[in-house]
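Only a single protein chain was left out; the remaining protein chains are all shown in position.
First chain written, first letter: the chains are A, B and C, and each begins at residue 1.
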Amino acid sequence: MAYFRIEYYSNALHRSTSFEMLIPNDYRLDLPMQNASPIPKKPMGTLFLLHGYTGKAGNWVPEELAAKYNFAIVMPTAENSFYMNGAATGSAYQSMVGEELVDYVRRTCGLARSAADTGIAGMSMGGFGAVHLALAYPEVFGKAAGLSSAFVTRGIAGMKPGADNGMANYEYYRACFGDLDKVLESEGNPEWQVKQLKAAGKKLPDLYLCCGTEDFLIEPNRAMHRFLEEEGVPHEYHEGPGIHDMVFWTEYIQKIVRWMFE
Amino acid sequence: MAYFRIEYYSNALHRSTSFEMLIPNDYRLDLPMQNASPIPKKPMGTLFLLHGYTGKAGNWVPEELAAKYNFAIVMPTAENSFYMNGAATGSAYQSMVGEELVDYVRRTCGLARSAADTGIAGMSMGGFGAVHLALAYPEVFGKAAGLSSAFVTRGIAGMKPGADNGMANYEYYRACFGDLDKVLESEGNPEWQVKQLKAAGKKLPDLYLCCGTEDFLIEPNRAMHRFLEEEGVPHEYHEGPGIHDMVFWTEYIQKIVRWMFE
Amino acid sequence: MAYFRIEYYSNALHRSTSFEMLIPNDYRLDLPMQNASPIPKKPMGTLFLLHGYTGKAGNWVPEELAAKYNFAIVMPTAENSFYMNGAATGSAYQSMVGEELVDYVRRTCGLARSAADTGIAGMSMGGFGAVHLALAYPEVFGKAAGLSSAFVTRGIAGMKPGADNGMANYEYYRACFGDLDKVLESEGNPEWQVKQLKAAGKKLPDLYLCCGTEDFLIEPNRAMHRFLEEEGVPHEYHEGPGIHDMVFWTEYIQKIVRWMFE
Partner (left out) sequence: MAYFRIEYYSNALHRSTSFEMLIPNDYRLDLPMQNASPIPKKPMGTLFLLHGYTGKAGNWVPEELAAKYNFAIVMPTAENSFYMNGAATGSAYQSMVGEELVDYVRRTCGLARSAADTGIAGMSMGGFGAVHLALAYPEVFGKAAGLSSAFVTRGIAGMKPGADNGMANYEYYRACFGDLDKVLESEGNPEWQVKQLKAAGKKLPDLYLCCGTEDFLIEPNRAMHRFLEEEGVPHEYHEGPGIHDMVFWTEYIQKIVRWMFE
């Protein structure tokens, strides 16, 4: 499993940034099983794996499944951006991941260009990001999975200057999501994104949501599940024992990868 | 010259971040001159070296002088923050460099704790940052140098929503500097910082400003020079042939390091 | 948990090399439990964690215990050297880890200098290395743990030019261990090291050996256990279900860290 750390100039961020990538293409000739078909016949798929709030490109990585199913894992660094395009110059994190980085890794490393071969998953803020980005770019991401997703939009709608919800303050959410009085009818609301796609008659990405029953984010995840059911959007939804931690995510990322690439 | 890349959790940024550091403490025993006094008798000094807008922790680094004068070089990554404390949660770049990182490298690596042994320098946005941070923390940084400094405060004062000055838009400057109608009387204005320190009877850091005569930022630098003269603030000011590029900075960082550590 | 990647000039190797280090000193102020005593009162201990044959500085790292017990984790990169001092110029891996790196991290990062606060552990070739280095430098490493240790000395003694044991060839072992006709009476034989320390009346490091019952290296580990019993050397020895893999090592490194630092 080759490990890449790449620094490049991001036009979306107006600065250099870096990301990490794992590519299962350094075949060990001394391990016969891996050597069976060293050069896959078709382009390699890609999983974009998104970190959470306060997190970074990380190590909750399903390495063994990547080798088994022949896909690369791209781990962007998106600070605490919620993977949104902020209004300020150089805050286009949505474009950075969903357009720029997708294009960059495909043209640099010859990864598969079809949505069927491109998945996106994340946990907490990254779960929001995975769902949000797949709804923003359904032609890019064929499958999206949110683990313990931070579906915060309803909670911050109408937030006022000076307010703070314990996790972050008004200025922070405004920088990420724009006008908080209009956020429910904006790209910052995955429900709104779903309705827009449906109205336009576009194909939605396949969705997989999961959350631990003891997770403090269980209710927003149940609400999203109900919304998707009401809208008639087919999707996977799973609850299981667990809190908002790596134990739950490590277990479910295995299930999700199989769902995506098997 | 040992090279460190360090990832740590920044409380100022509410997330993991990384910085780079050079420490001249890996003495080659096969090079006799370097071996003369392998273990310096006093704690090592520190130069904080700040990147510019669109830049990153970089390689315009006076390595040989660091070994000669026995100081470490710390290169923070501050995105396009202007080294300011933004109002949004997790945007405290001023605190990140001037408090958190200073404390972290001193307690982790035993670097000298006196202002006399601690310098800060940067180019362009980093030149602004060096001057701004030294004025914000004069007890920390004994000497500060701005190369081709982006003294932008007067240019953005009173900027209106929707405006864009070619480099960045209103939302960007608002996120960095706060209320742009009040920026002239705020920490985002180095002139205001100087006046506050003088009014409080505090010692100012030693200052060194320089700029190329063909640099597009020459006028704001001349204005700062005049301001300091009018205020009776002793400082070094140098102009020389050159534009806004690495040729000028590579030349002047040598002079500046000698001025700081010789 | 701060992560360091450090490149430095190694006099032992006559070239630049790099290592990785984890230091639990970036306290999150938003997590109250961690914040209880942010600045420990005594110098931080150190665990040197050694990779195996074909391996590298790695990620089988007991991060949470490092924070709990206040020790840094240093992960050298030693190629396939068996942590021995080879005869060729620039092959002094034993000195590199046991002298140079110990000195470097202590003087650079202020880590505790006592053997009581300094442990060493490794798996497979790194298990051999941990035992070998602790016996070579008992004043440095107070406790050493070998997991599934590659006690290969008896197997390669008397190996002839042209031979290959499936893992490596004669030239390889000669480069690592020197004259293979004399290896049983040399520093490449931990049993010989034990006898030398006893003969000199020196204190041996505390030892912990473990191996999976299905591991292909179980017999050499049992042999070492018997040898230590016969020599009257107190030590921990544990077998458990498992093969030569990360599952076993991840389980036992937890036990070992508690044994070392609790």
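Side notes on the structure shown:
One rule holds for everything that comes next: contacts are C-beta pairs under 8 Å (C-beta built on N, C-alpha and C of every residue); 3 or more make two chains touch, one makes a residue touch a chain.
Note that the structure is predicted; figures quoted are calculated from it, not measured.
The residue from C:168, C:197 or C:243 that touches the chain not shown here is C:168. For chain A, the residues in touch with the chain missing from this view are 1-11, 14, 23, 25-30, 39, 104, 107-110.
Residues of chain C that touch the chain left out of the display are 7, 9, 13-16, 53-56, 79-80, 86-91, 164, 167-169, 171-172, 174-175.
What we mean here is this: only the chains that are shown with their structure count from here on.
The highest number of C-beta contact pairs joins the chains A-B.
Between the Cα centres of chain A and chain C there is a gap of 39 Å. The residues of chain B that reach two or more other chains are 7, 9, 14, listed in rising order.
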